[in-house]
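Here the complex is missing a single protein chain, while all its other protein chains stay put.
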Amino acid sequence: MAEDNNKATIIVFSGDMDKIFAAFIIATGCAAAGMDTTLFFTFWGLNAIKTGDPIKAGSFLGKMMGIMNRGGINRLNPSRFSFGGIGRILFSKMMSDKNVASVKELRQTAIDLDVHLLACKMSMDVLEITRDDLIPEVENIVGVATFVKDAANSKIQLFI
Amino acid sequence: MAEDNNKATIIVFSGDMDKIFAAFIIATGCAAAGMDTTLFFTFWGLNAIKTGDPIKAGSFLGKMMGIMNRGGINRLNPSRFSFGGIGRILFSKMMSDKNVASVKELRQTAIDLDVHLLACKMSMDVLEITRDDLIPEVENIVGVATFVKDAANSKIQLFI
Partner (left out) sequence: MAEDNNKATIIVFSGDMDKIFAAFIIATGCAAAGMDTTLFFTFWGLNAIKTGDPIKAGSFLGKMMGIMNRGGINRLNPSRFSFGGIGRILFSKMMSDKNVASVKELRQTAIDLDVHLLACKMSMDVLEITRDDLIPEVENIVGVATFVKDAANSKIQLFI
């Protein structure tokens, strides 16, 4: 079981732009090195695989979370220097000046390199996110048992 | 050494409710999959294994930290949307509406599944936390060497 695997499994818990950026960079790096790579999105990390439309939610709580999380991947803020969105713009501008790919482009690169995108069922329930809120490239909606099995058979496991 | 192990070792550094929640979910998932699972609590993560009584500390600094960290596991705030405690209440309410266990219940589930709870000695010294401040289910108070040995023999290692 340990010898023939060549897998990498990364939990994306954070919704901060810079951490999601790092997650996609590492995942594409693993995939480019020939590893079978999985990104497991949970909690705030789910923002990275949303369509960009506001969350459809029936309840007041869900709506409140929907408002707070509105916008999907292009509205993520870095974990530092937010200043009401300035940090994000500044960061994006610097990356653009340096010809570094945007988070959305990086996500597409990950998809092109066959990185598996999985979403955490329980987090989706808590945050009232449905399958329709997620981009179609999300391969499956799974529980923690799937993550544990994947991670235990991986050479690389990270929590971001 | 690498073949017969079936272990998971997770460092819980964060004191944010949502991250501690994630740590317990992953730990119970590992234990349910038959893995010998250890949670190693350090720095702010120690809040997750406190009795809930305010920290007893002799010095002004310790008291100040005690005040700032007062309350143990039911007073943890999520890493986003704190708003002076509203985020925690909102988050708990959403979890409760969805029949997701509370952090305290999850901790009990982890204990019932024989997840090992270890506390970091150095962090306890720095934050002036004593054995009496921790729940009796904490198995041992250890140093980084114990963590390294455990982690090096584990299939899954995460820093949360």
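A and B label the chains in the order they appear, each numbered from 1.
Criterion: a contact is a pair of C-beta atoms (placed from the backbone, for glycine too) under 8 Å apart; a residue touches a chain by one contact, two chains touch by 3 or more.
Computed from a predicted structure; not experimentally measured.
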item	value
Sole contact to the chain not displayed, among B:Ile20, B:Leu39, B:Leu118 or B:Leu158	B:Leu158
Chain A, residues in touch with the chain not shown (by the definition above)	2-3, 6, 8, 18-19, 22, 25-26, 28-30, 32-33, 35, 79-81, 90-91, 93-95, 97-98, 100, 155-160
Residue ranges of chain B at the interface with the undisplayed chain	2, 11, 13, 15, 42-44, 59, 61-62, 64-65, 68, 122, 125-128, 143-145, 147-149, 151-153, 157-159
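Assume only the chains that are shown with their structure count from here on.
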item	value
Angular offset of chain A relative to chain B [C-alpha, multiple of 5 degrees]	120
Gap in Å, rounded to a whole number, between the CA centres of chain B and chain A	24
